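With one protein chain removed, the remaining protein chains of the complex are shown where they sit.
As written, the chains take the letters A and B, and residue 1 is the first residue of each chain.
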Amino acid sequence: MPRQGLLKVASVGAAVALLTAACGNDEPASSSGAGTFTPPKIDALAALGATEGQLNILAWPGYAEDGSTDKAVDWVTPFEKATGCQVNVKTFGTSDEAVQLFRTGQYDTVSASGDASLRLIAAGDVAPVNLDLVPNYADVFDGLKLKPWNSVNKVPYGIPHGRGANLLMYRTDIVKPAPDSWGAVFDQASTYAGKVTAYDSPIYIADAALYLKATKPDLGIKDPYALDDKQFKAAVDLLKAQKANVGEYWSDYLKEIQAFKSGDSVVGTTWQVIVNLAKGEKAPVEAIKPKEGATGWSDTWMVGAKAKNPNCAYKWMDWIVSPETNAAVAEWFGEAPANAKSCEKTADKNHCTTFHAADEAYWTDVYYWNTPIKQCLDGRTGSTCKDYAEWTAAWTEIKG
Amino acid sequence: MTLSRGARALLTACVGLGLAFLYVPLVVVVVNSFNVERTFGWPPKGLTLEWWGKAIDNEGARTALLTSLKAGAGATVIALVLGTLLAFAVQRYQWFGRETVSLLVVLPIALPGIVTGVALKGTVLDVLDPVFGISFGLFTIIAGHATFCLVVVFNNVVARLRRTGGSLEEASMDLGANGVQTFRHVTLPAIRSAVLAGGLLAFGLSFDEIVVTTFTAGPGTQTLPIWIFNNLARPNQAPVVNVVAAVVIVLAVLPVYLSQRLSGGDAAGGGRL
Partner (left out) sequence: MSVSGPAAESAPSALSAAGRSGRRVRLAGLLAAPLTWLVVVYLGSLALLLVQAFWSVDTFTGKVRHEITTANFEQVLRESVYRTITVRTLGIAVAVTVLCVLIALPMALYMAKVASPRAQRWLVIAVLAPLWASYLVKAYAWRGMLANGGVLEWLRLPTPGFGVAATIIVLTYLWLPYMVLPIYAGLERLPNSLLDASGDLGAPAGRTLRSVVLPMIMPSVIAGTVFTFSLSLGDYIAVNLVGGTTQMLGNAIFVNVGAANNLPFAAALAFVSVGIIVVYLLLVRRSGALREL
């Protein structure tokens, strides 16, 4: 395919020829089967070699703390001391940013949520992970191993980081009675017109689909990431109706905390870490997982297919999922750890209970972020589903 | 021009309001740097010097500041050289395409930063990196900044050249000096202050630039605006950002004052900034 393109394009000019020479020549992923695809053939690292002395990490804020946020919160410096890999961390606000940044090839490892991981795998940006090189993987909860968002055809593509649900946060003094349903931001959103907030990413469409799954069962939505034309349109319409009541969409912590503190937002989706910080700022907020369930995320540390520092990357993945570090991260960020042994290491002995780390029943109605693709993720063969590009185009349309 | 007392009073009021409009947010920034709350609740429930202490210790801020200074210096030097060369070419010679080039020079600053940023990023990713091995980093930042700093220097020098005219140079040549001597003893002193003023303004432009820099910086390089961008979103760091900003505001008066002294009566340095 690249060669045909080259022929067509050669007539447009020298600059273009340079460009096509510069672009990658990887085979694109081919699609096959319902809910799955064949990723490009890339080999996992066979054995660990000497560490390279440097590591470029692309991470969610709060995942790779080096003491600059809070002197006591630091698991990067000990890593640097133990392995000699000097760490550079870049943070991002949404999975979309993550994919785009990681594609530049400047990072060795990324903490990818499910709505980023499949895209990276399909495009050949990440390599499969050799689990033998990550000793701490053995202690990871089974509920996180070889899942649809971190593996393809039983080939693992990353190390689970932890998991969390997208909660509904509300101002306890303004939103009364306390809500128990996502209806607070959908059907009843007009009660708080202008003060509703939502996550600023196309993946939020899944939250609307989740609500419709419970409230409009005749639409037949089974997986909020597998939406055919009719289901997708219903979700988009719901979100367009919601937009009229939204004050602002958020993608960075401070914006949401400020908004809840000042009362510019009074109800909307959030992450536990934001709730913790907001409460720390004395904002009167609470957060719940509504009765319809919630979307969630289970992040995966992945290693770049063309990583410049793969050995340091593997050392990092083993480090971040080691009991002590995983416990520290889980407590700081406010999520359930991936490593079962971390539960003994958390400062708050109840942490794992609070976050349902070992409670698999809790996670049954949490729909982890996944990448919508044309082959319906719920296994349907008769219909095609909307893929992420269409979700993104729709998101611009929803915001208007 | 004689204006009635009423008109003068009105104008004075306008200036007062205008300056208030400009400075109230800056005062808010400074006050917030002492704010006890990390999310800048207003009015501040308490004042503290904690953030100032943290800012002084903050290595990230220091490194970013240094990077910004280096990037600014690099971009300014390139802009000075290229801008002055071009100014001479445009002002002292007649040639086909002169008007087009004048328009072209303005483009980097007239087009939205995001367009310039995305375009330059594409060039680095698709051409510079694979072909020349030049990856994102300080060099690409400097290159990006120099492109739009050019016009600032260019305009300053053109304005000055227009005022001084070529007759002095011709006289110098008539008196027997060669090109180099003329340049050193006649031309350079005449344009020196314009060049310096342009340079200072270019430095200022580069120092606060965020949009183009976002696209041309790499993972390890942080200029001050990038550092601010990365840290404003983190509640524990945001107050420190305010401190840094407050310091920059106060320190900024110096280069601004200098540039004013240098450009003398050259009408605010010829325009932007």
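One rule holds in what follows: contacts are C-beta pairs under 8 Å (C-beta built on N, C-alpha and C of every residue); 3 or more make two chains touch, one makes a residue touch a chain.
Predicted model, so just to flag it, every value in this text is computed and none were measured.
Engineer: If the hidden chain were put back, which of A:K216, A:K230 or A:K399 would touch it?
Structural biologist: Answering carefully, the residue with contact to the hidden chain is A:K399.
Engineer: Out of B:A55, B:V105 or B:I141, point to the residue that touches the absent chain in the complete complex.
Structural biologist: For the chain that is not drawn, the touching residue is B:V105.
Engineer: Considering the whole complex rather than only what is displayed, give the residues of chain B touching the chain that is not shown.
Structural biologist: 1-4, 7-8, 10-12, 14-15, 18-19, 21-26, 28-29, 32, 40-43, 81-83, 85-86, 88-89, 93-97, 101-116, 118-120, 122-123, 126-127, 143, 146-147, 150-151, 155, 158-159, 179, 204, 207-208, 210-211, 224-225, 228-229, 232, 238, 241-242, 245, 248-249, 252-253, 255-257, 259-260, 265, 267-273
Engineer: Against the chain that's been left off, what residues of chain A make contact? List them.
Structural biologist: 1-2, 4-6, 8-9, 12-13, 15-16, 19-20, 23-24, 26, 28-29, 31, 37, 94, 96-97, 99-101, 103, 119, 122-124, 194, 201-202, 243, 246-249, 255, 258-259, 262-264, 373-374, 387-390, 392-393, 395-397, 399-400
Simple rule for what comes next: only the chains that are shown with their structure count from here on.
Engineer: Report the inter-chain centroid distance for chain A and chain B in whole angstrom, where each centroid is the mean of the CA atoms.
Structural biologist: Each chain's C-alpha centroid was found; their separation is 38 Å.
Engineer: Which positions of chain B touch chain A when the two form their complex?
Structural biologist: Touching chain A from chain B are residues 37-41, 58-60, 125-127, 129-131, 135-136, 218-220, 230, 232-238.
Engineer: In the complex, go through chain A and note every residue touching chain B.
Structural biologist: Listed in rising order, the residues of chain A that touch chain B are 15, 18-19, 21-23, 56, 58, 61, 68-70, 88, 90-91, 93, 104, 106-107, 252-255, 257-258, 261-262, 277, 281-283.
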